[in-house]
Every structure is written in C-alpha cells, then in structure tokens.
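Reviewing the structure listed below.
Every protein chain of the complex appears in place save one, which is left out.
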Amino acid sequence: MAIHEECGVFGIYDAAGNCAKSTYYGLYALQHRGQEQCGIAAVNNLELTCYKDSGLVGDVFSERVLNDLNGTMAIGHVRYSTTGGSRRENAQPLTLKYVKGSLAVAHNGNLVNTEDLKREYEYKGAIFHTTTDSEVIAYIIAQERLHSGSVEQAVKRAMSHLYGAYSLVVMSSRKLIAARDPWGFRPLCIGRRGDAIVFASESCALDSVGATFVRDVEPGEVVYVQNGELKSLKDSFGNQSNLCIFEYIYFARPDSIIDGQSVHDSRMLAGACLAEEYPVDADVVIGVPDSGLVAAKGYALASGIPFNDGFVKNRYVGRTFIKPDQASREMAVRLKLNPLRATVNGKRVVMIDDSVVRGTTSGQIIRLLREAGATEVHMLSSAPKFISPCYFGTDIPSRKELFACNHTTEEMRQIIGADSLGFLSVESLHKIAPNAKCGFCDACFTENYPIAVVDDDEGKCCG
Amino acid sequence: MAIHEECGVFGIYDAAGNCAKSTYYGLYALQHRGQEQCGIAAVNNLELTCYKDSGLVGDVFSERVLNDLNGTMAIGHVRYSTTGGSRRENAQPLTLKYVKGSLAVAHNGNLVNTEDLKREYEYKGAIFHTTTDSEVIAYIIAQERLHSGSVEQAVKRAMSHLYGAYSLVVMSSRKLIAARDPWGFRPLCIGRRGDAIVFASESCALDSVGATFVRDVEPGEVVYVQNGELKSLKDSFGNQSNLCIFEYIYFARPDSIIDGQSVHDSRMLAGACLAEEYPVDADVVIGVPDSGLVAAKGYALASGIPFNDGFVKNRYVGRTFIKPDQASREMAVRLKLNPLRATVNGKRVVMIDDSVVRGTTSGQIIRLLREAGATEVHMLSSAPKFISPCYFGTDIPSRKELFACNHTTEEMRQIIGADSLGFLSVESLHKIAPNAKCGFCDACFTENYPIAVVDDDEGKCCG
Amino acid sequence: MAIHEECGVFGIYDAAGNCAKSTYYGLYALQHRGQEQCGIAAVNNLELTCYKDSGLVGDVFSERVLNDLNGTMAIGHVRYSTTGGSRRENAQPLTLKYVKGSLAVAHNGNLVNTEDLKREYEYKGAIFHTTTDSEVIAYIIAQERLHSGSVEQAVKRAMSHLYGAYSLVVMSSRKLIAARDPWGFRPLCIGRRGDAIVFASESCALDSVGATFVRDVEPGEVVYVQNGELKSLKDSFGNQSNLCIFEYIYFARPDSIIDGQSVHDSRMLAGACLAEEYPVDADVVIGVPDSGLVAAKGYALASGIPFNDGFVKNRYVGRTFIKPDQASREMAVRLKLNPLRATVNGKRVVMIDDSVVRGTTSGQIIRLLREAGATEVHMLSSAPKFISPCYFGTDIPSRKELFACNHTTEEMRQIIGADSLGFLSVESLHKIAPNAKCGFCDACFTENYPIAVVDDDEGKCCG
Partner (left out) sequence: MAIHEECGVFGIYDAAGNCAKSTYYGLYALQHRGQEQCGIAAVNNLELTCYKDSGLVGDVFSERVLNDLNGTMAIGHVRYSTTGGSRRENAQPLTLKYVKGSLAVAHNGNLVNTEDLKREYEYKGAIFHTTTDSEVIAYIIAQERLHSGSVEQAVKRAMSHLYGAYSLVVMSSRKLIAARDPWGFRPLCIGRRGDAIVFASESCALDSVGATFVRDVEPGEVVYVQNGELKSLKDSFGNQSNLCIFEYIYFARPDSIIDGQSVHDSRMLAGACLAEEYPVDADVVIGVPDSGLVAAKGYALASGIPFNDGFVKNRYVGRTFIKPDQASREMAVRLKLNPLRATVNGKRVVMIDDSVVRGTTSGQIIRLLREAGATEVHMLSSAPKFISPCYFGTDIPSRKELFACNHTTEEMRQIIGADSLGFLSVESLHKIAPNAKCGFCDACFTENYPIAVVDDDEGKCCG
C-alpha cells in the first residue's frame, strides 16, 4: 500500500504577484493538517520553480526563499506521513517536465489503486522516482495531456483512472487547476481576494490570506483559472458525495466551513448529541485539549452542567521532547496535560475526548483526574467506536490495535477505569452536520466503504 | 538599569539521582515564564557542571546532555529578556569557583540596586563578566561565604544587600538552597516526591515531576536541604509580602497555586468582577486566547451570557514567522487569531483580554470581529489600566507608550473602535485572590511601589 | 544546454558487505573532482536505497547513514556544477523504479545531445523531473531494458543514443555496471580487492579502499559484475579514444594513473617541456600551489635551476570566506597565497601555473612576488592557451572572457606585468603523456572537436 497521507493543499492565482508569500500564509493556516514536510511551487514569467523540505512551514521558508519563488501563481502543500518516513524526496508539490512543458502537483488523500496504476503504466514504459501517489497522479495527467486539448481536460481524463480520495491542486506554466475526487472524500474550497482566485483544503486558509469564501469544489469537478477567469469542468453524472466525517470531528480547524457546515458548530452538536445519549448526574463538564474542548462546551450547553477548564495543556511539548522512562509514563502525560485541581477536586466530572482509539492515554488521563480529586469520571467520545481501517488517507491503526475491536464497552470502561464510558452513536453521528450539502464516508465506524476496497487489515472486528 | 528578567527557577535534591532529567521536566512546565534561554546545573559526586544555551528547553537539551549532567542535585532556569538580547553569556544558572568551592545561582526577578552594588563591590576589587543581576548576587553570596559558617548563612547575609525582586535557587557542591526576597515579589514554592525535595517558581512544575506541594517559601526566608532534611532560616521581623498581582492575571499557569491562591480561580474571579462592574446586554462572551479565556468564562458564569470560542489561535506561528508588509498588518493578526464566524456573526459580543497595553492589537482584533459579523463589540480588560513602570521584573513599556497614560477611557474606546471599553477597577483587583495568604504589589496600576524606587520613566501619567 | 558536470564516480561489489562505507572512502579520494554535492546508493538484500545531499562527503555522511545504507553493492558520486546551482534535486546517484525493478545511475561528463534526446523521448511520453543528463541517461537505459535481455545489454543499447562525454556507474538490484563513452573522454578504471570488484573515476580511489588497479575501462566498453565475476561487452568497431588531456594538467590527482599514464609524471614532463621551450636565466623556480607545483619541479629538474617553495597556501580559506572589499582585493589573494620572501627576495623567479584563463589572478600574484623582492618574474603556463569552449564537461569560460582569445601573448604579458610569459605549445602538449594508451581531446586548445558540436559560444577567437 502506498504511503497514507493526511495533508493540506493551497493554490493561488494573482496577477499582482507575491503568490509564494500568500501560499506561505495559506500553509500556515493549514499546518494542523501536516507537520512533517511542506513545499511551494510558483510560476514566474511562465517559469516554474519549487522549494520543499522536511519541517514546519515557519522553519522551511525564509524571506529570501519566498522572494526567489515570488510569482503570479503558486501551489503549496503540508504533509503528514504515517510511516514516520519524512523522506525529503517525497515532499510535495511534485514537479516534472514533459513535452508540453512543466507541471506541479500537490494532493491530499489516498488512492486505493496506486499499485495497479504503477504496474499498468510501468508496463507501458513508465519510470517512477518516488513511492508517492502524487507522482502517479502527475504521470497520468502528463500522459493524458498528450491526447487532450488542455491541461484541465487532461486532469479530467486522468481522474477516470484514479480510485480513492484526492483533492488536487495542479499548476502548469499558464494554468492553475483544482480537482476533487468524485466521492468528495477530502475537502477543497474556492475563494476570491479582489481579482485573485484561491483554492484551499479548508476555508480557514482563505481567511488567512484575506480571501472570501466562494464555494466548495464539487465532487468530481475540475475548476481552473484561465485568463484570470474561474472556469469549471463537471461530470455529466451525479456523484455520490462521501465527505470523510472525521474531518468535522478531528482533522479540520474549528473556524473552517466544509461543504456548508461549520466545523465548530458540528463539534458543538456532537457534544449536544452526547448529552442526549448519555445524560450524567455530574458537577462539571471538561474536554481533553484541544479537539475535545468544543464538544465539551456543546455537552455543557445542552445538559446545563457547567463547562470548565479541566486541564492545562503544555504548548511547548513538541517533537524533540525526551520521554521519561517506563516507570513514569504517566508523568509524560501529565507534562502535556496537567489537571486543574481547582476545577475537578471533589467533583463528579464528565470528560469528553474526540475519540478513544487505543485506550492507553484515556486510562492515564482518568487516573490523573482521580489524583486531582475527581470523585467520578464519566468519559465520552465525540466519535463513535473505530472498528475498521481507512483506505482514504486517515491514519487509523489496524484492528488488532483498535480498542473497540477487541473489547466490549464495559470491558473498555473497566480497563480505562472510568465510572461510565460512552461513544457517540452512528445515528447521532449523522446529525452533527445538518448544514452539510453532502453525504459522508463513515467507513471507519461502520465498515461501509463507499468504494470497493480490498480490506487487507487482519482480524475481523467484533463490532 | 540592568536587564529585566521574567524567568522561572527550579531546584531538586534527590539522593536517587537523575536530577538533571527531573529539572528538564520542571523547566518544561515553567517554559511559559521564559522562552529565550535555559540552563541546568547539576552536582554529581560533589562536582558541579552546567549546560545552558539560547533556545527552548526541548531544543537546548538532548538525552546525551542530560545523561552527562545527571546528579543528585540540580537547579534550572528559563529566561526571558526584555532587551531582545538573548546573549548566550547571560544565560543562567551562573556558575563560579571561589576559595570555598563551587556555586551555581539561578534567579527570577529584578534588583533595583544592581548598579549601586556593582559600583560598591568593584571599588573593593570585584570583577564582573556579565551585565546580569545573577552575577552580582552570586558574587555577594561568595563574598559573604568567607565570613559565614555555611552557604545558607551566606545567602541570608547576602540578602541584606539586595533590594528588589528575587526568587533564588542556589547550589553548592553539598547544598541546595532556595530564597525569596523579603517583599515576596516573585513566587517560589516547595514540594516533595518521596525523600526528594523540590523548589520551583510555580506549583505546576511540582506536578510535572510528580511532587506534591508542601508550602510556599515565605518572603525573606531561606530554605535548604541538609543531609536530605528540609531546613529554614527565617527573618525575626515580619516581612511586608507584596506578591506581584500580575502573576495571577497573566504570568502564571492557570494550574498553579501561588501563595494559597489558584491562578485559574483568580482569573475566573476577575471575570466575575468585570461582570459586576460592566454589565452588558450581549449574546455571547468570548476571550482572547490564551490568557483572556478564563476571565471570559468567569464573566459568562457570573453574567449568565453564554461563553463561546471567539477565535481559533494558530499554534504554529512562532519566532521565525515572516510578517506581512505594512499593507496587510491585520492579516498577520488574523493568521494568529482567526475569528469564529459561527460564534460572533450577528451577535453582540463581550470580548475579554488580559490587558490593554498599547491598544494596537485590540483595535485590529475588534475590526476582525466586526468583519466576521459581530454587531457590537464590548471590550473588557481583566487587568486595570497600566499607568506606571515596573522595576521588579515585569516588562512594561514606558509611560510614553502606555495607552492609558495618554488617553482617557473614552478616547481609547474610540481609537480601538469598541462599543464600550472597561478595565477591572483597582478595588476589584483586590478581590481576585481571596485565598492568597499575602499582600500584593500593584504598582504598575497604582504607582504605589512597596520599595522606594527612582522612577526614571519619563512623562507623568494622567492616571 | 544542460548543466555542465565535472564529477567523480565510484562503484563497488563486495559480497562481504559494507559497500556504502567503502564507497564513502572512495568518494573521499575523489572529492577534488566535485565539492558541491555527493551521494551513495546501495543494494542490500536486493533493495536499493540512496542518500545524497549538498556538501562535502565528510559533512553529508554520518556513521548512522552509512550503516543504514550498508549493502553488498554500492555506487557513489561527487558533483561540481558550473551553474553554481547546487540544487539538491540534481544530486546523484539518480534512482528510479520501473517495470523491471530499480536502477541507480551516476555519471561524469556532459552529453552534447541532451536537449535532442529529451525532446525525442518527451514526444514519446517521457516525463522528466530534473534538468540533468543523468536522468536522461537513466531513462534511456530503463526504456532499452524493456527490449533487452539484461541491464548490461540495455546500457550498451542506450549508449548508441548518447553523444558526448560520460563515464557511468549503474546499479540494478542484482548487477553493478560501469561504462565509458566511445570517445573515452573521461577516465574510468577497474580495481580488485580480494573478491571485491571496484570501479572508479581515478585510480587514487582504488588505493583509498585498498584495491589494486586491474585496467582502465575501454572507450565504448560496458563492464559488469555477474555472480561475482567481472564481464565485458565491447564494441566490434575500434573506438577513437579521446581522453580529455586537461585531466593530466589539472583535474586528476597526481597519484592517479589514467589510461596508463601517471598524472604526476605527466606534470613533471609538462614542466620539462616548458624548460625546453622557454629557457630562462633565473635563480629559482616556483609553482603556484597546488596544481602548478609538480610542473615547476619538472622545469627545475630539466633546467638545473633550483626549485623552491614560493608561496604558503592557507588551507583554511574555504567557501564561507568573507572577501575583502574592492580596495583590498589583492589582500584576498595574499590570504590564500603568501609569497615566501626568503625564497624570492632579490631573485629572478620562474613561476609556473597550471593555466592562465582570465589573467586576473596571475597579475595579482606577480605583484605579490615583486613586493616580496623578486627582481624578475617569468610566468609559464603548463597548459597551452585556452581558445575555445568545452562541450564535454570542463567548465571553461566563454571566448569573451578567455584571456588568450582577446590578446596577443605580448599584450597578456604587459597586462599581468610579467618579465616574460610563455604557454606550453600544442606540440609539447602531445608529449606529456608518452605512456598513455589512448588519443586525446585537446579541443579547448585547438578547436579540433572529436565530435561534431554546435559551437554556440559567441565571438570568434583570434587564435
């Protein structure tokens, strides 16, 4: 299987120039989608250049590098890779040269037929330099360009070969293009800033460059900028629309609006649903920072139980952190999340986290709360139980490691030491995005994959 | 004037060893008190070694460095310097050798008589290598040691020379000592972990190493560890006790308890006081992350107006961030703080920040809220108006730059474009730490300096 | 035109393993051929991995990296690029994946038909990621492999497309291959260490890994290792053999033996030829370090005038050296090369340099010698006059900048301020490598290009 990628993409066309710098700000806003590598490709006087490396946006790009890139078009990428392999060669955007000129491609998502495609094209003489989906995508676009009237047509034709999740930004020396897979797995939206046109994984990146939201790219749609005008190539047939619902629960930034639905509101609603499903007689509602906080506020609002800060999160604990040895593993958790005794001492606590995946951290946090004086700890997950792997770009452990695949809820409750434990039901899950103009992929919670996949994860889940 | 220093100190005695690593975790928990430099000195088999550099704790220390330091005693320091001069030579702990052996000193605070002391001792032949208070303090301790029976006595005698704010940790090859100035300006507390004894600027650092809070060091007190026992040298006369009240409002971590008062509770109370002083007919209460958030929750609780997240803060914007040019200064603010349209659109908003110092950022944030649809923005500061400089270690701009020194409240309101503007009153200020077993220094809000200072800040405040 | 490359290549097959480390030592010995980038690709259990970066061999590779590469086969590359563009993406070896598996390619030299080849293959659908010859070469080998019975056959077939200079090392997951262009422009030799087989640009790299010289790869020959045996594929027709004669004069290390001729002896002979062509009544012979020294010794031996050290070269002046401003440009030269007053004061000096290209440095050095007391300075160049560009990998400035293209010898002498000035004659040039079993390319001195080239260098030389 190719390398899973949860990433962010950004693209901008602005005849006034300075596009690399705008992309830099856009990537800053998307940094939460990938912290391992980043890159920017820009077009200046029809010449395409690219700079990418391992590291955070703020560390990789200097003022000098941005000024060298400059340009009237640019695309950018932030990358997270599940293999831990932050091999520099795999950074995006990927750039190439072919008979029709230059191309740069950045994508978010995961194809399910990468290996088939590689084999197919290698038999026709294709040569690949990396192990990434992006190179396969770029290759197919370049191949299709030879038989198409335009790059956007080539992107459209290439899409008929690609199965899986992808939100693309593509740049030739003359055109900026964005495309979203026919299932709409990953978000992608369009914005405007004066005459400039912007594409981004999330609307928060539009805000970061002072652009206003225009609309989402539709599943299966190719949009592009020609002579400063925004144009579209659509499918004739209706697409299914299966946005990854975990974007609302965890991935996306709360200030983003995806397919019509505010992420912040969605998390508030998840909390409200939990309050309805799991009413608890408690004194205070707390959330596990950062992504459990909004759901906790939603629970508080719906239940009437006051919300308060349950933890202080140490913002400085990063990659270089030296972990304590075995004996004091819980101290490592406490360094990151210190309970606020003032909030929980002598209280019956409802604690909301965005998910319970392996259960290890949950157990440690609950112990910390009890040490800080909590008399009861009721743990609620604003995501349903994870029961099956994701083939579309979300990094979910194998069934062997998934807590809910190997234990009943009661077993899990005992293991983590909670007074009660609840997961958002799949029914409620479907209520958390009422404004979304799309359907969802919830396969990791339901095993209902919108595309046929070879489910190669060992071990059958107990559901 | 010597370099202002807002810092954090930590010290640990543990016969079981590994003290450098514990100090590392302690400094992680104190990192919010200083991000420019850090250092650890440790004693191993009576030999004292030290490692310090510019940078965050996580970047400066590697596993190898910590293992080399190791030790059964260690002290550590995190440093913020207002001069922007992160000169490596000024990093702490400061170490020296003299006839009685070795000493390491780390301190938090600011002396007001540094220059007098330097002159005085230089006339006696003293030679200084740096411009820091710490070297002066270390020098005087070493001098006094020549006429004292013990290092702790020398620290006690040295204190009679030092005017100003200081919380010290001192280490000889045999003893670990902590001392707090007679006014108690800066916090300093004692913890225990089994037989190990810990000193730290804030109790959150005790938590981070699994120690439990014992008590605060009293103003004017010297505490030390002798043969594993905690001992104390106290003044015969009662000390005034003037804890810097801004520790509660801004400096300290919410999970710390200082002189008996929970910082989190104190901020909640500040919010409640604001609600009483400035009742507003509004739809939502929001806080400016991170330090305005708790006060906003306090206001919400007291007023009954719902609290909600008003902004998403970008956690990745750091030192290397390349700021946009003049034209788009507000975009830089928005990159750090993006308003949550879902929360504020069409709403009358109460926005609480921890302080309004120069007014520039407040104006920009308010404009962002209005663009996001807020119909009214009522701005409240959980600190009173800053009207005079601090000589005890807080970095407050000169009166010329202080917003409240140059404008009436109404003028300020107009400049920042708020619908109303309020500051916590000095009367309310005195209510925010009801559990504190100490008095306060509030000179920056009142000009009532607990020590005679030469107020060399130009321009008389309008009050 | 593609990027010129003067580089060094190395390859080793050793069933005993540790091939990456051997390659590391080999590259150290070849470092003089390229200091901008370097890389090693290794095969371990049929898996091919690669590590490359900008920098010197000693800076790029750590023990950990070498251990990770390890392997029973490896190839390596050091690179110099005339564009100043040390773009990391262009570093070698180049690696790729295609239907038949993996390939790694490293080369030294410069093709003259790169652009034609790219166009030709792009029309057939080829896609290129870099602007380097190596990618084109690798691409063609991979393409030919589809219709060949083996990789070595594919290399052989690929060579029929390549015009220009190239010494290649190629590695598949099972085979190590080396090949030299039919003109034999660049050196390439074969060595043995026990059962291990080594390929290298120069024999000094064989010495560095303890291998003994076997023979040179013949022009147009492909050699490869199969099941530990060295095999060869040769052309049926005799090849011309045109080794770049500048390898003897400047590029190669004096301890290398190329095509049968010792580089050190060749330089001695050049000096002797100069002594015959330009007898001078002088007191001492000196050389400009480092590459002029041997020729100076040859001149001294032949003329009977004593050789002595004329300069001390500062070994620490490197890339990061901050040059003095305009006013004191000569001081910069003196920092690198300080005349030895003891040697030249009051003396008539013969000074030998490896070449006079632009004339600027020569003038400065002569002034330094006069300041140090030299009464006469006779300058001799152990290379003939440069009059035309090189298309085969040597970085020679355009005719506009070439001293000898724009001035008569007498004019040059006056400009640099020498008492006399002489260049090795082309006739003598042909005498400096009597043991070489090959012919030469001397086009930069004669305009006799062994291959038809489009001479696109502006300005006709005055000869």
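When the chains are written out, they are named A, B and C in that same order, and each has its own residue count from 1.
Note that a contact is a pair of C-beta atoms (placed from the backbone, for glycine too) under 8 Å apart; a residue touches a chain by one contact, two chains touch by 3 or more.
Bear in mind the structure is a predicted one, so any value in this text is a computation, not a measurement.
The undisplayed chain touches these shown chains across the complete complex, B, C. Considering the whole complex, the residue from C:17, C:101, C:125 or C:254 that touches the absent chain is C:254. Only one residue from C:214, C:233 or C:335 touches the chain missing from this view: C:335. Touching the omitted chain from chain B are residues 88, 95-99, 118-119, 122-123, 125-129, 131, 138-139, 142-143, 146. In the full complex, the hidden chain is touched by chain C at residues 21, 24-25, 28-29, 31-32, 35, 56-59, 61-63, 66, 204, 207-210, 253-255, 257, 262, 264-265, 293-294, 297, 301, 306-309, 311-312, 314-322, 324, 328, 331, 334-335, 338-343.
Everything below uses one rule, namely that only the chains that are shown with their structure count from here on.
Chain contacts here run in a simple line, from one end chain through to the other with no loop closing.
Chain A has the Cα centre that lies closest to the mean of all protein Cα atoms in view. By number of C-beta pairs in contact, the leading pair of chains is A-B.
If you average the Cα atoms of chain A and of chain B, the two centres end up 37 Å apart. Remark: chain A and chain C have CA centroids separated by 50 Å (rounded to whole angstrom). Put simply, the C-alpha centre of chain B and that of chain C have 61 angstrom between them. Looking at chain B, no residue sits in touch with two or more other chains.
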